[in-house]
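What you see is the complex with one protein chain gone and the rest in place.
Which chain is which? They are A and B, in the order written, and residues in each are numbered from 1.
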Amino acid sequence: MNILTEFAISALIVLGAAFALLGSVGLARLPDFFTRLHGPTKATTLGVGAMVLASAIYFTAMQTGVSLHEIAVMFFLFITAPVSAHLMAKAALHRRGMADAKQED
Amino acid sequence: MHRLLPRPALSAVIFLLWAALSNAATLGTVLLGALLALALPFVTRPFWSDAPRLARPGRLFILALRVAIDIVLANLSVARRVIGPVSRLQPAFIEVPLDLRDPFVATILSSIVSLTPGTVSIDVDQERWVLLIHALDAPDSDALIEEIKQRYEAPLKEIFAC
Partner (left out) sequence: MLTLAIETGFVFIGLAMALNLWRLVRGPDATDRVLALDTLSINAIALLVLFGIRAGSTAYFEAALILAAMSFVGTVVLCKYLLRGDIIE
């Protein structure tokens, strides 16, 4: 493995981990549920995305063939992340609506 | 041809995913992948709504590239907002009126909105065709609506011809 690929892999790993951490900082710091919902989208998209890309480059450089495993993980995460965000937002809206109705009683 | 492959795009995705999963290009995996790509669209046909015709597949790659770049840029701007003073954020629910009238394309649009950090789509109202989104920091909601319509909805309408 030459120095350039090693640098690229290292940079992607640190970048991905930093964004995953920032997403979690957002989850812990932001004031209410709907703003917190923005943190994990960041952790999945750029955080895990960059790390998975680093892994794909690493295993491609180590072995003879191309390593595509990682792309499947990334594809899956990119498809499921919006769906779970949407469902959680719906559940939160539903619960907020129920709490408001209870207050009016 | 049409009867053998009711959904060519779905078959291609299944085949490529199978190749990525097995991570080997032997004859066995290729044959099994081809078999799955032929069989799965038939088995799952009752679950699929009628997707609109892909009018301009080439534009799809341009849009995917644009979304990828936007994800990186939006990540940077959201990261700055998360570290900075939280009380100065202006989170808002925003209703984006849609021009497209197709559930499948609306799903793609809302997924793109959710994947780019800073905005999460919450609901698609299929009676009024309004996309309800939540923005982390939106001092100017009209500009955000305009951006979503220009950057993502207009290309999607062109690609799927709806």
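The definition used in the following text is that a contact is a pair of C-beta atoms (placed from the backbone, for glycine too) under 8 Å apart; a residue touches a chain by one contact, two chains touch by 3 or more.
What you see is a predicted model, and the numbers here were worked out from it, not measured in a lab.
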item	value
Absent-chain interface as seen on chain A, which is shown	6-7, 9-11, 13-14, 16-18, 20-21, 23-25, 27-28, 33, 36-37, 39-40, 43-44, 47-48, 51-52, 54-55, 58-59, 62, 67, 69-70, 72-73, 76-77, 80, 83-84, 87-88, 90-92, 94-95
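Throughout what follows, only the chains that are shown with their structure count from here on.
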item	value
Chain A and chain B: spacing of chain centres that average the CA atoms, whole Å	16
In the complex, chain A residues that touch chain B	19, 22, 25-26, 29-32, 34-35, 37-39, 41-42, 45-46, 49, 65, 67-69, 71-72, 75, 78-79, 81-83, 85-86, 89-90, 93
Chain B - residues contacting chain A, complex	17, 19-21, 23-25, 71-72, 75, 78-79, 82-83, 86-87, 89, 91, 93, 110-111, 114-118, 120-123, 134, 136
